[in-house]
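Missing here is one protein chain; the remaining ones are kept as they sit in the complex.
The chains carry the letters A, B and C, assigned in the order they are written, with residues numbered from 1 in each.
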Amino acid sequence: MPVCTWAPDERDGARGLPGTFGGVGPVATITPGTVLRTRTVDCFGGLIRSPDDLPSRLPPDRVSNPLTGPFHVEGAQVGDTLAVHVVHLRPRGQGVSTTFPHFGALTGSYFTPTLNPPLPERVWIYEFDLDAWTTRFVAGSGAHVDLPLDPMLGTMGVAPPNGEARSSLTPGEWGGNLDTPTLRVGTTAYFRVNVPGALLAFGDGHARQGEGETCGTGIECPMDVVLLVDLVTSPGPVWPRLETDDELFTTGSTKPLEDAFRIAQRELVGWVAGLTGLDELDAYQLLSQVATAPVANVVDTNYTMLAGVRKSLLGALAPAAAYGGVHETLRGRAHQWTRERAA
Amino acid sequence: MPVCTWAPDERDGARGLPGTFGGVGPVATITPGTVLRTRTVDCFGGLIRSPDDLPSRLPPDRVSNPLTGPFHVEGAQVGDTLAVHVVHLRPRGQGVSTTFPHFGALTGSYFTPTLNPPLPERVWIYEFDLDAWTTRFVAGSGAHVDLPLDPMLGTMGVAPPNGEARSSLTPGEWGGNLDTPTLRVGTTAYFRVNVPGALLAFGDGHARQGEGETCGTGIECPMDVVLLVDLVTSPGPVWPRLETDDELFTTGSTKPLEDAFRIAQRELVGWVAGLTGLDELDAYQLLSQVATAPVANVVDTNYTMLAGVRKSLLGALAPAAAYGGVHETLRGRAHQWTRERAA
Amino acid sequence: MPVCTWAPDERDGARGLPGTFGGVGPVATITPGTVLRTRTVDCFGGLIRSPDDLPSRLPPDRVSNPLTGPFHVEGAQVGDTLAVHVVHLRPRGQGVSTTFPHFGALTGSYFTPTLNPPLPERVWIYEFDLDAWTTRFVAGSGAHVDLPLDPMLGTMGVAPPNGEARSSLTPGEWGGNLDTPTLRVGTTAYFRVNVPGALLAFGDGHARQGEGETCGTGIECPMDVVLLVDLVTSPGPVWPRLETDDELFTTGSTKPLEDAFRIAQRELVGWVAGLTGLDELDAYQLLSQVATAPVANVVDTNYTMLAGVRKSLLGALAPAAAYGGVHETLRGRAHQWTRERAA
Partner (left out) sequence: MPVCTWAPDERDGARGLPGTFGGVGPVATITPGTVLRTRTVDCFGGLIRSPDDLPSRLPPDRVSNPLTGPFHVEGAQVGDTLAVHVVHLRPRGQGVSTTFPHFGALTGSYFTPTLNPPLPERVWIYEFDLDAWTTRFVAGSGAHVDLPLDPMLGTMGVAPPNGEARSSLTPGEWGGNLDTPTLRVGTTAYFRVNVPGALLAFGDGHARQGEGETCGTGIECPMDVVLLVDLVTSPGPVWPRLETDDELFTTGSTKPLEDAFRIAQRELVGWVAGLTGLDELDAYQLLSQVATAPVANVVDTNYTMLAGVRKSLLGALAPAAAYGGVHETLRGRAHQWTRERAA
């Protein structure tokens, strides 16, 4: 397996990293099938290190949610499918989570403005116990509880089409700031290629996150990252899709939340109809009885929902695997890579 | 245990059953602690029996979503908490699911009107295999797949306050048409009592249902129902809550869907703060990392979302059980009742 | 012209008046064509008389938004159109407007809950100068400005169908708390009759109100009211409609606001297609260039929007008047009644 090792510049609040999908040139070129070994900085560029580092006091000209990348994937043509399998995620340092003024689902906010004063600004520090694979929530009172780690990448995507450059804070058709806990180790993400080379970028690691990312931040942390990046020449999905060993997922990112729900469910109807040969009304009926609707984020500039279905419930109906079985292939190679590293 | 056995009048499309919460007198009075053995009719009043019974041809003056009840609970005072534990649900006859004109999440609809013609109207019949505990989806092509049964009650609630009478098609603070798969055997539902006697009613059994009830109907069927009904004198929740052995859930029912999300999550912040002694900002932070956000329905006159948290994640923080531990008590009695019936 | 004179019981916070559409019997029976001379109390039942009467301190068991009526209209059958022409509105006493906790468009609220503390609760008193036809806004600083009076009824409707009883705080298909400034003198409102006798009720007078009723209250005041009530046997509109000398309006009441917009615009497409003989796509095209979209309220349990079109723009296309020309007839009789009273 070809391997690319690359490290982001974490100096000065990661100010040298891009804050957009699109509008920036690649940091490296990789071939399809490459194992990409790299790191991500946290969404604050590492600038919050203690409860006194309030988000509102960060430099206003900092890069919000700095990205690792973009990577040019050799041979990726407009319309292709980029497949990115998450091989390894390991939190580094410590985690932070914060409220900050006028951001979050349970406060007046930039896009749902109110006349109320903002909520108090607070920073929570989360220590990691990587052996126990837990992190500790500590309340103001000192009460605490250990939570299982469940690392994920909040942000992953490609350059958007039509000359747009979109903030790394926004999720959409190009991926971006989806903030779904489903983007964890073992998951393959599919993106439509919009520009030659695709220009894959990612970041915003969370040690864990609830559905909705309600206060506006997960347990934000730098992350060791290993990805397997591959290319499928079948037509890429309009909206990003995810696949695990057991489930297929579509995504939709917009507001209001019911429209994100509609996009994801409608995409899943089309996908399942295609895989099974059911007509769309039959697929709609079947999914009405078996689909899940996991909430990703309800705080970003677009809200993101997933629609999911267990492969086992399609088993008898769907003989062929999605995207030519690339998930199974990548999963096998990820296991191999992991075994070799452990040996 | 006191037992009340009552059967709805299923003749003539169940036209004699109520179609509202509020505005109707009780069919029976029960004491707190009663085992209520009864049945529910399906949301069509049993009028759809074959693929030719199109919903649009049903009698326009029929009762939509007819209810079993209401039951007057002796001693229930305004402000109390009604606790209803689901002991037993068993689908009867066959299941039906349909598209129908201008209803559902993936079509122009009554409240999201479009100029497009309606989707084709179709009826799917689901046979039950109660031994295998499965039901069979059959596509128009004859392709089919067996799905696990997961029976639930789509509708349960009490009379609303302030003299309102609300259609059994609508979910809200009084409960009603929540359409959440979480209202299954083993779950305790909590409702605030708004009128003396509470006036509990329920119906709309589904043999199973996906998150969102996307096409507008689950696998609708009549249901054998056993409930344990109890009363807690602590103040009832503004919005209905659910408890299982492992999880606590709040609900919110409104539109747009992000407001249903906000209501449920905000309720859970308050509940968890109360149970743990955390201040609300700490509870907000903790839940941002551990809460779930299950979607109930995105098709009814209000959309319903749940917010959930595993009790084990609160374990160290929350010494006391919710509502005085009534769920555990009812769960124990339900097990006893089930064992005695099996013996 | 038959005349009915009726006065509401204003004692004790108007606690004897209904707070729902539906669920209450008529206070009087009138024949079609009746001039109804009556009064309305304000939405607080007259309980706020000074800046010290904070809304949060009002008796919790008071009737919110008490209604005048309901009136049984002789001969009104289910499916008919009730036409109500506003002949005369005259503010009485003084006006009040308030913020109150967790209500309004620019604050966290009951259905858009936040963790922020509520806005400060304040009461503004508005004196009326009925000769100058103005009312005075006075700021906390003493700065003030005189505003033109533009009296309206915030609430008007009929009993809903299917046994529902709906709070007078909610707008919907039955009318109710539409809170549109267009319901002023000179306007005819059309409602579908849902129960025999229609059961017309109304209230919630505002001396004037901005579009959206943003803080949650207009300039609330008791009102002298004269209405002309008539009956048209053509099928009533699914959603209430309004007509003035110059314009036709449809309404839609739901959330999110774009769905209220869609309902109103879709209703107008259908109405204009019916009046002009255009097919619906042509009506959609024409209205896309000429329709207005006045906002009524963005604070109530449903949001209300209107869709409007100037009759003059339909002139060449629409030979016949709406609802058999009942607006012109009532307008003429209203002028006659006003002239006779002045003489």
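The rule is short, and it goes like this: a residue touches a chain if its C-beta (ideal position, glycine included) is under 8 Å from a C-beta of that chain, and two chains touch if they have at least 3 such contacts.
Since the structure is predicted, the reported quantities are computational estimates derived from the model, not experimental observations.
Trainee: Quick one: which of A:Thr134, A:Ser167 or A:Thr338 touches the chain that's been left out?
Mentor: A:Ser167
Trainee: Tell me which of B:Gly25, B:Pro60 or B:Pro117 is the one touching the absent chain.
Mentor: Residue touching the chain left out of view: B:Pro117.
Trainee: Given the contact definition stated above, which residue among A:His72, A:Arg192 or A:Arg266 touches the chain not shown here?
Mentor: A:Arg266
Trainee: Taking the entire complex into account, which one of A:Leu106, A:Leu281 or A:Ala334 touches the absent chain?
Mentor: A:Leu281
Trainee: Just checking the interface: what residues of chain A touch the absent partner chain?
Mentor: Answer for chain A: residues 18-20, 22-24, 64, 111-115, 162-167, 254-256, 259, 262-263, 266, 269, 280-281, 284 touch the chain left out.
Trainee: List the residues of chain C that touch the chain left out of this view.
Mentor: 97, 99, 105-106, 119-120, 122, 124, 137, 139-141, 143-145, 147, 208-219, 255-258, 261-262, 265-266, 269, 276-279, 281-282, 284-293, 295, 298, 303, 313-317
Trainee: Kindly note down the residues of chain B that lie in touch with the hidden chain.
Mentor: Against the left-out chain, chain B lists 106-108, 112-119, 256.
Methods note: only the chains that are shown with their structure count from here on.
Trainee: Quick one: compare the interface residues of chain A with those of chain C and tell me same or different, with half as the dividing line.
Mentor: Mostly same residues: over half of the interface numbers shared.
Trainee: To the nearest 5 degrees, please report the angle of the rotation taking chain A's Cα atoms onto chain B.
Mentor: When the C-alpha atoms are superposed, chain A turns by 180 degrees onto chain B.
Trainee: Roughly how far is chain B from chain C, centre to centre by C-alpha average, rounded to an integer in Å?
Mentor: Inter-chain centre distance comes to 35 Å.
Trainee: So the centre of each chain is just the mean of its C-alpha atoms; given that, what is the distance between chain A and chain B in Å?
Mentor: Each chain reduced to its C-alpha mean, chain A and chain B end up 33 Å apart.
Trainee: Two or more other chains touching the same residue: where does that happen in chain B?
Mentor: Touching at least two other chains: 255-256, 262, 266, 269, 281, 284.
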